[in-house]
Structures are given as structure tokens and as C-alpha cells.
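Only one protein chain is missing; all other protein chains are in place.
Coming up: subunit A.
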Amino acid sequence: MLPDDQVNEIVVEVENVPAGVRSHPSPNPLFQERTLLKPSFSMVSSASDVDVLDPPLFSSGSDRKCNRLLRFSASLHESMSQTVHSPECTGADGPCASCETIQGQKLIASLIPMTSRDRIKTIRNQPRTMEEKRNLRKIVDKEKSKQSHRALEFNCCAQCLSSLSLGYRRAKSNVSELLNSVSLWQKTLKVIGGKFGTSVLSYFNFLRWLLKFNIFSFILNFSFITIPQFTVAEKNTLQFTGLELLTGAGYFRDTVLYYGYYTNSTIQHEHSGVAYNMQLAYIFTIGACLITCFFSLLFSMAKYFRNNFINPHIYSRGIAKLIFCWDFTVTHEKAVKLKQKNLSTEIRENLSEICQENARLTFHQQLTRFSAHVVAWVVSTGVAVACCVAVYYLAEYNSEFLKKHRDPWAVLLLPFVVSCINLVVPRFYSMFRLVERYEMPRHEVYTLLIRNIFLKMSIIGILCYYWLNIVALSGEEIIGMRFITSLGLQEFDIARNVLELIYAQTLVWIGIFFCPLLPFIQMITLFIMFYVKNISLMMNFQPPSKAWRASQMMTFFIFLLFFPSFTGVLCTLAITIWRLKPSADCGPFRGLPFFIHSIYSWIDTLSRRPGYLWVVWIYQNLIGSVHFFFILTLIVLIITYLYWQITEGRKIMIRLLHEQIINEGKDKMFLIDKLIKLQDAEKRANPSSLVLERREVEQQGSLHFGERQSTPDLRYRRSVQEDSTKA
């Protein structure tokens, strides 16, 4: 029997009301409760990055949709606390019209105080049709102008500011239009995306991104280093044979391609009287190049991480994601059919995995698998180490070999061997697949990638060590290696191709100090590679059969580019600049004991001039002192720790909220059951009485209004359930 002293009605909607049937407008008490209860329920700060949704609040059946629309409003929480109870809330109109007005009023009330930029952003993000959005915009503009009429004292300022911001927005959109029209290969990428999907497209996007890097480096180097050099150019006496294009040696040795060509003097023109110190220009330009690369890598990596938050706790393998993440960018008929087939295979694999999961492996099977993994790792590491040792001894032997044989082709021996290793050993690694068994295909892919990276990075490491300690500075081998590596068309395996790109870019970065125009060569290579890969894709038409998580992959690739590759290069360069002796008879640093002495002597010169003492002070106390970097590192570590703790706290909150959602659902089912039982009992007892009006459930909040106010505890529902069973 329903208790009579309940202040709030229980209104329950049976779930099988067909769609399109408009329920009755909600009675006023329910509205009042809703507007009163919402402020007490705002738990999450609106500034959080993680899109935590409000817990499902109560709503009547007719405005369930409108309630959802509400959630998209950015400053919902603020607006709720100052909600004006609209006089139009009579409930006598058609239900959706009335609720639209109410929700619309709330939305407008929240939009008016926003800045115009936020307002436009909020309107754009509303899931409404164009007409509704335009109406919203008109109404908000009218209200805003009404309000600004009242605020006379700020009229002039506000108008100025608003016209300024409007002008700024227009300018920004024009600039972005211009940039988009200049964007390279837009159409081709669209076709590729349509035919092969997002994952293959990510490879080409990565290539385009690397190309932008190289273009920027090239422009910087060319303008600040090469052009001044051209003004004091000397004649080239060597002969040109075709081999130079492949090796970069010979004729090219005496051109701007090589570090040795650059003058060490201070270029001075009699007319202008401006002195251009080549040594400083060289170091600073290369430094600026690398610093820009560093920051853009950092920011891209952060952006990808943030968009895809790789969180191993949240990210679970599941079949739901396969179903709901169909690639809408694929537009070619054959590609769609192929994708459908791949998806079916993947679903089948997933289903069988789940069935297998339930069958635990016996101890014997686990042992076999584990030992297979161990053997595979030992063999692959052994092979990698053997290759490194071979390369090292070959490099040592190479110098004697070059002295004996004056043949120009001899220079190619080392690059040729290294390239062969890079082509053959990864294929050998792929054969391990036959022996090793993985629980998830993703693990197999990652293992393969890690082994390949280890191999390539160790070979590059050995070569760097060899160059730094033994050989004088020459960029021939770098160029030679890269040209040969870029040959060799293979089937389109995304991981391997991306690794090639990363490998090539690492070589460019290593070589940039000794061959300032290396980015130019890399640019040309990337250009050619784009078209070559494109053509080979179109001819084979064999998109990769493995399912690639494109977004995760891009994050991983950029991280790879940053972490072993770029930081390794920075270390190598640092060692070069601080420890190596420049060659005595060529290059801009000839005659100095170390490269870094050019900076020392510059600081010395500056310290003698009174106007530039602040530069000297900065150098001595900030760059040259250890304390400063120590303090800086400490601050960075503290900030990182704080952010990490915030993330952990949010993870906990997400988990708790998730549990709460589940519990709310259980509450709902429990209450529906209870109500149906009570109504059956009543029907049996009194068959002629009026049936209670049926409405949507979700008002356990209204039942427990008192408790919620007094105990803001996430686990309140236990006490509530006990109460209701007593009733």
C-alpha cells in the first residue's frame, strides 16, 4: 500500500510505451523538485578534461530527449543554480513544446553571459538542427543587445571589443582557409583514405608531417647558412660523375652540401659593413632547427596522447568497439567489401578468443608458450647483437679497405651491408610468428615492432659510436645509406614503412650538423616516396589485413620518433659539440680545439662590450650554471607529480561514478518490480479503483530527497534500499 504521507508522487512509466506517443505533461511538483534537486547533485567541476557525465537524473518521458540536450550545454552547472522558473511552464502546451521552451530558456540564460567565442562554440556543439541553432543565435543576440542597451556606461567599450573580436575571428578564418588551400596532396589523401581507410592514411599523414619538418629545416638552413656562403663561394675543381648522386661523394664534396665547404671566417662586405660570423650562425641555426623540432614533437605527442588517452585500465579489448567504430571514411566499393570481410574475420576471432578465454590453458601448454617466447627473444636479441658486432668490425675494416681500393664504389660497401641487414633481418623476425603463439594479435605486432626498433637503433648507435670516436667528419656514408635503403619496394606493411621513415629521419637529424642541406635531400626522398608508395598501393590493392588502431599507432610512432630517435640524436650532437675536435683544414670551425669554443670566444668578446653584459650574465648564471638546471628539473618533477596525482584521483572518481550508474540501474529495476507487485496487489484487493498514472521512472531521487541532502555520500543507496524495504 502506498504511504499517504509521501510528499512526492511516485510516477512510473512502463517501459513499453511505443515511441512517438506523447506522454502527458508533467505535473508542477515534479518540475519544482527537478529544478531544486539538480544543484545539489553537481559533483564534477566543469573544468575537468575528462568528459564525466552527470549521473542519470530523473526526467519525465517526454523530455528525456531535452534532458540529454541539456547535458551538452557547457556551463550547465552555473546555469542550474540561477535557473529562473519560467512563467511558461504551465504544462498545458504540447509536452515537447513546453519542455523545449524551458530547456531553451535555460540554454539561452546560460549563453548570454558567455563571451562570443564561447557562445559560438557552444551553439556549434549543440545537437540541434540548423534552424534551431539559428533561432537560438538570433534570440541570444537580441537578448544580448537588449542587455547592452541597459548597460550604457560600457556601451562604447563593449562595441569596440565586440567588433575587434569579430574582426579577429574573420581574419583567423581567412588565414585557415588560405592554409588549407595550400595544404599539400589534399585530394590524393582523400582518395587514399577512401580506398584504404584511416590506418593507411595515418602513414601518409605521418609522411606529410615529416615533410613539413624538413621543409622548415631546409628553409632555415638555406637562408642563414648557405646563402651567406654563396656570397664568398669558391670554384669547384672536382669532376662530376653519375655516382655522386648515389653516394654524395666526389663532386659534391666541395659544394654547400658539405660542412667542409663552409668558411670559418666572418663574412664582411665592404659596402654594408655588417659582419656575419659564420661559426656562430652555423651553430645557432642548427640549434634553432633542432629546438623547433623538439618543441613541435613534444606538442604533437601531447596532443595525440590527450586525444586518445592511452590508459591501459580504461582501454579494454572488446567487441563493442569493433561494431561501433566502422570507418566511415572508406568510400570505394571494393574497399568497403574487403573491410566488411576483414571485420567478419575479426569478429569471429574475437568470439573464439572469448570462448577460449574461458578455457584456461593447462600448465603444460603455458610452459610451452612461455619457453617459445623466451627462445624467440633470445634468438632475436642474439641476431641483433651479432649484426651490431659485424657492423662494427666492418666499419673498422672499412677505413683500411678504402685506403687500399681507390675505387669510388668502395665507399658504398658499408652502407650496402647495413641496408642488407635492415632488409633481411626484419623478415627473419616475422618468421617467428610460426613458432610463437600470442593471446592477442596486438601483442604480436608490438613484439615485432620492438624487435625491429631494437635492431635499427643499435645499428645506428654503433655507427654513431664509430663516427664519433674513429672517423673524421664525413657525411658520405649517411647519404649513401639512405639512398639505398629507400629503394626496395615491399608489400605495404604500415609498421615497417613507418619505421623506415623514422629511421631515415633519424639519419637526417644526425647528419644535419655536418651536411646542412640534408633536409633538402630528405625532402626530395619523401616526395618521391609518397608517389612510389601511392602507386604501389594502387597497383597491389592489398590493404593491410591486420586491424590497425590508427590513432593509437600515430601516438606510438610519434613517441618513437621522439624518444629513441630524437633524443639519441641530441645526445650524439651534444657529445660532438663538446668533445670532438673539429678537422683542422676545412669547415667553419677549423682551428678551434672544440666546437663549443666558438661560443666561448663569442661570450668573451661580448663581455668586453658594455652594452651586452646582460647576455654574458644570462650565459654564466642560467645556461652555464648547474644550480639553475637543478632547480628547473625539481620544479618540473614536482609539477609532473601533481598532474599525475590529479589523473589518479580522476580515475578513482570515474570508477566510483561508474559503480554508481550500475547501482542506479539496479535501483530502477528494483523499484519497478516493487511497484508492479504493489499494483498487482492493489488490483487484486480493489479491482475497480483507478489505475495510477504511469510515467517514466527515475525518481528514486525524489523518493529520497531528504536523505540525499543530509548525507552526500556516494554509497547512500544501501540505506535507501533498506528504508524502502521497510516501507
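To be clear about the criterion, contacts are C-beta pairs under 8 Å (C-beta built on N, C-alpha and C of every residue); 3 or more make two chains touch, one makes a residue touch a chain; residues count from 1.
Methods note: contacts and distances are computed from a predicted model.
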Choices "Calcium and integrin binding family member 3", "General transcription and DNA repair factor IIH helicase subunit XPD", "SERTA domain containing 1" or "Serine/threonine-protein phosphatase 2A 55 kDa regulatory subunit B" - which one is the UniProt name of the chain not shown: "Calcium and integrin binding family member 3"
Contacting the left-out chain in the complete assembly, out of A:Arg208, A:His332, A:Arg369 or A:Arg650: A:His332
Sole contact to the chain not displayed, among A:Pro127, A:Gly167 or A:Gly591: A:Pro127
Touching residues on subunit A - with respect to the absent chain: 15, 18-19, 51, 53, 56, 64-65, 68, 72, 120, 123-125, 127, 129-131, 133-134, 137, 173-174, 176-177, 180, 190, 193-194, 198, 307-310, 314-316, 318-321, 323-333, 336-337, 340-341, 343-344, 347-348, 351, 354, 549-552, 658, 661-662, 664-666, 668-669
